[in-house]
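This report refers to the structure that appears directly beneath it.
Removed: one protein chain of the complex. Kept in place: all other protein chains.
Going in written order, the chains are labelled A, B, C, D and E, and every chain counts its residues from 1.
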Amino acid sequence: MADTASPSAPSTLVITAHAGDFVWRAGGAIALAASRGEQVTIACLTYGERGESARAWREGKSLDEIKAIRRDEAERAAATLGAEVRFFDAGDYPLRETPELVDQLVGVYRETQPDVVLTHPPHDPYNADHPAACRMALEARILAQAIGYPAEGDPLGAPPVFYFEPHQPEVCDFTPEVLLDITDVFATKRAAMECLSAQQHLWEYYTDLGKRRGVQLKRNAGPNLGFPTTTYGEAYMRPYPQVTERLA
Amino acid sequence: MADTASPSAPSTLVITAHAGDFVWRAGGAIALAASRGEQVTIACLTYGERGESARAWREGKSLDEIKAIRRDEAERAAATLGAEVRFFDAGDYPLRETPELVDQLVGVYRETQPDVVLTHPPHDPYNADHPAACRMALEARILAQAIGYPAEGDPLGAPPVFYFEPHQPEVCDFTPEVLLDITDVFATKRAAMECLSAQQHLWEYYTDLGKRRGVQLKRNAGPNLGFPTTTYGEAYMRPYPQVTERLA
Amino acid sequence: MADTASPSAPSTLVITAHAGDFVWRAGGAIALAASRGEQVTIACLTYGERGESARAWREGKSLDEIKAIRRDEAERAAATLGAEVRFFDAGDYPLRETPELVDQLVGVYRETQPDVVLTHPPHDPYNADHPAACRMALEARILAQAIGYPAEGDPLGAPPVFYFEPHQPEVCDFTPEVLLDITDVFATKRAAMECLSAQQHLWEYYTDLGKRRGVQLKRNAGPNLGFPTTTYGEAYMRPYPQVTERLA
Amino acid sequence: MADTASPSAPSTLVITAHAGDFVWRAGGAIALAASRGEQVTIACLTYGERGESARAWREGKSLDEIKAIRRDEAERAAATLGAEVRFFDAGDYPLRETPELVDQLVGVYRETQPDVVLTHPPHDPYNADHPAACRMALEARILAQAIGYPAEGDPLGAPPVFYFEPHQPEVCDFTPEVLLDITDVFATKRAAMECLSAQQHLWEYYTDLGKRRGVQLKRNAGPNLGFPTTTYGEAYMRPYPQVTERLA
Amino acid sequence: MADTASPSAPSTLVITAHAGDFVWRAGGAIALAASRGEQVTIACLTYGERGESARAWREGKSLDEIKAIRRDEAERAAATLGAEVRFFDAGDYPLRETPELVDQLVGVYRETQPDVVLTHPPHDPYNADHPAACRMALEARILAQAIGYPAEGDPLGAPPVFYFEPHQPEVCDFTPEVLLDITDVFATKRAAMECLSAQQHLWEYYTDLGKRRGVQLKRNAGPNLGFPTTTYGEAYMRPYPQVTERLA
Partner (left out) sequence: MADTASPSAPSTLVITAHAGDFVWRAGGAIALAASRGEQVTIACLTYGERGESARAWREGKSLDEIKAIRRDEAERAAATLGAEVRFFDAGDYPLRETPELVDQLVGVYRETQPDVVLTHPPHDPYNADHPAACRMALEARILAQAIGYPAEGDPLGAPPVFYFEPHQPEVCDFTPEVLLDITDVFATKRAAMECLSAQQHLWEYYTDLGKRRGVQLKRNAGPNLGFPTTTYGEAYMRPYPQVTERLA
């Protein structure tokens, strides 16, 4: 079982509610993994067609047009970051939890055998789809671990889960527990953000956030030796304990 | 500054209230660091002469005799683990926070320039000395970072802090956030525990705890590939965010 | 959009599980708003026919009779307070969350365009209908904000939400964050309470609670200048940050 | 009503997700109640056929075979403890909350009129079935209290609820609030554990946990007078306030 | 040791900041214990001369007069409840934590060997003396347990601690964890309250609170069999786990 459960190239699975989420919130982590030659698979449960496409609706686009636009943007952003994106078109606002969707995610877990899982945090009073995606991501991970669960592929191990940062972290019980240095790939993340042309106002917002997390990263990083003037960071939480062979 | 602030050999500083604490709670982490050729310095604020030497008091030993016994035990345990121990003889039960003791700890921080700091967690309704040691350890770390603080040596960077596990974790708000694999050095930790001859009942207790944390470690470690039948672990908390270049 | 989204007369929307809830818990806030000439709409998801009508069941009334009694009482209480009440007859004990009921609430939000929203808090270990009503109220508010959500009317802004006080506040994680002075309208609230003739034992209970909150209000209100001997209050929580132009 | 609502012999109701849960987590409490001549009813919502029978799946057993094995083991364990077990075969991994299953539990509550209720705690990031069982147990208890709820039997009072200990307590927000001395019946609990032959690795694990809780029990029990060398304990939480006529 | 550590008559120790605290907050528990023939000792750290005697100051009384009045009132209230009260005159507003005062409390613990300890909860944003008294009560209890602590008398066991209710419970993180039925002794508590003639406005306030806690008590007490129409209660929290031989 070990052979198939832990393939040679590490694998990351990102499960998100809407088409743009993986760019703003985890683009740096994705680009870093891709830059190390690892496989990254993004499971987009919806296109964000109703809840995160206000401008397109105001312009009078149809539902199908909006989905197509969002899909195209997300595919280009994923390609820029070096990742594969899959769409589930489950319908947003509201994204409803269903046994079928959870079962599909079990299949993705078993197929991709991720070493790392990224998803939304469980609380967000501004958006009910994000917590719904989180709950399904966590439930599917547990089911994929059980040999008795009837799905293709080998049972999953226990890959660590990281919650990426929501739009209003302090009101979502989000505390940065891990600060990831994304300076080396920030230009790539910015390029991916610019694929999302309808949300131009967020480009600067998330660039500023990257700087802010970079400042915190340096404040928590011991001697500031070697950090560039502008360091970029992304913040994550861990719902499970870290397992390590060395305290650092 | 970088040269002196981050010497070539990594350094660990352990700040504890009583003479035995570092053995039961962090012996594995200490032995692991020492086994990698790193320097480990243990600051024992008291001998635990009043609060953790019940048997010696029942045997009618004097205060000075008890201190000497505890010091000797702790020195042998530290040597077994490969660490240096320093005693501050500040008086236990109660251990009182004083500006002078905090200032001494600032000196130790500046001298040892630790890359990693281990200490007690801040809540313990069964023991007031442990939180007092924690508060002084954290305050001295902050003061040591300030160039304007009048003490010898270079200002400190921001080394990560880890809280080790208290005796009754669930009642002390202690949640394992980091599970450290200490299997390779567990025999050394056990040998160090056996230096504390007056507390023989704790040898098995902490061996059992090591197994228990080892079981959890395997449950959180992805495919169980490669773990020995009995894996030993130690649990830690992080009061500051982890800084990293890779999610894992 | 501004014209329709923010009509000249301010509007309050109260979403509750059972027919009596708005009286005991928010009668003062409702009467205050009405006394200022504002529109108040109460959405009663159920009549409380199974879970909060014990006396009627003991008297052998039928389900339809009980619903009619509760409806009549609630309508008279709402009229006393100066508010409009709408019934959804969704069935209580248990009140089940359904997409259809949420969609109906979206319609109410879009129609009434509330400036203030009142509902139950999300935790209540004594009653599962109250949290269910809260979850639907919050989800519908988010959906009503999205221009892409297919419902009549203009998208909603972001009206502040207030949780009113549950029956056993301390066991429901309820902390008074806002103390509303209802002294001027307390007689009206009392009159509305007396419309609920089957729950006479609660009249005194909630009058006492009003006094208790009034005492706290005075304790938190700076110089006690100008408060009458008996001040009545109601307590609320805020799930979203307060937006203001002045700290006070 | 008092006659039927509180029959002379006290009654305990245990609601669990999987067939083995009641043994590992509450076997001591069950054996204690049975040893006092009380009635104990265990409601097993599933056999744990998919999620907690890894060994049987690896051995190539069929779903029906696995259910039969688990049922047989659980019946023997319950008999050993002195309790009656009922199976609902609701399907595990995932155990889905349904109105029908909740309604069946209401029936059990009304029939058994428990004085004490035991179930899983509401948080468990390693297992989604446990929280689902908890939510249904709590909801059914509330519904059973309402005279208006259409089910056989008399309405329930307000029996205290105790959460038993999950496998990884600290990561499940589980804090021991009640330490139950099970020393007198520990041999019985051990015998019941040994009925679960497929999970032999857990026999020692839960014996060690029993000792560990016993050590804590003595630490919190005033003068250690009268405790045997090895005291065994089980830990519980209370979601509702304790009602008492004496502080102790 | 057992003989002296656990004398035949149970003993309760109440540690409070100000002269009136034990009456309002724990008068029922004290009267209940006394009514069972148990010894109750109240340690009043201050007379509440500055912080809780506003009326006397407004009347122009001197500091010494106020202390004498408060002492007299407290002695009469204690006698009414059946308890002994001791004054430490440590000075209030602010009550300062000192090693000497803690040491005096260690002496009281060793002398009275309490089976139950009552004190203030640790958080109170309206009064800094209450948390200070709590911290000293808890620290002295720990020190009194250590055989090595230099004080008269036998080391203490681990008597359970109960926090009594503060004036504004919800803002002090106070959740009723134990509801004590004080109906049988409420008339005595009321008589003791009436000894505090300067705080007449609190007589009704705390009578109302007693009723309110009584209502909650009945709501959490299973079948309401046998409770009188008006039941009085007091609420407490437990900082340490309950140790028991029976879940109830």
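Note that a contact is a pair of C-beta atoms (placed from the backbone, for glycine too) under 8 Å apart; a residue touches a chain by one contact, two chains touch by 3 or more.
Everything quoted here is computed from the prediction, not taken from an experiment.
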{"item": "Visible contact partners (per top-of-document touch definition) of the missing chain", "value": "A, B, C, E"}
{"item": "Contact with the hidden chain (one of C:116, C:147 or C:198)", "value": "C:116"}
{"item": "Touch criterion as defined above, residue of A:57, A:174 or A:232 at the omitted chain", "value": "A:174"}
{"item": "Contacts of subunit A with the absent chain, listed as residue ranges", "value": "126, 168-171, 174-176, 205, 208-209, 211-212, 215-216, 219, 235"}
{"item": "Touch residues of subunit E, complete complex, unshown partner", "value": "49-51, 53-54, 57-58, 63, 66, 93-94, 96, 125-128, 171"}
{"item": "Residue ranges of subunit B at the interface with the undisplayed chain", "value": "99, 102, 138-139, 142-143, 146-150, 239-241"}
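Assume only the chains that are shown with their structure count from here on.
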{"item": "Most central chain, Cα average position", "value": "D"}
{"item": "Subunit D against subunit B, contact positions shared by both copies (same if over half, else different)", "value": "same"}
{"item": "Identified repeat of the B-E interface (over half of residue pairs identical), from A-C, C-E or B-D", "value": "A-C"}
{"item": "Chain centre separation in whole Å, for subunit D relative to subunit C (CA means)", "value": "38"}
{"item": "Centre-of-Cα separation between subunit C and subunit B, whole angstrom", "value": "53"}
{"item": "Contacts with 2+ other chains: residues of subunit C", "value": "126, 171"}
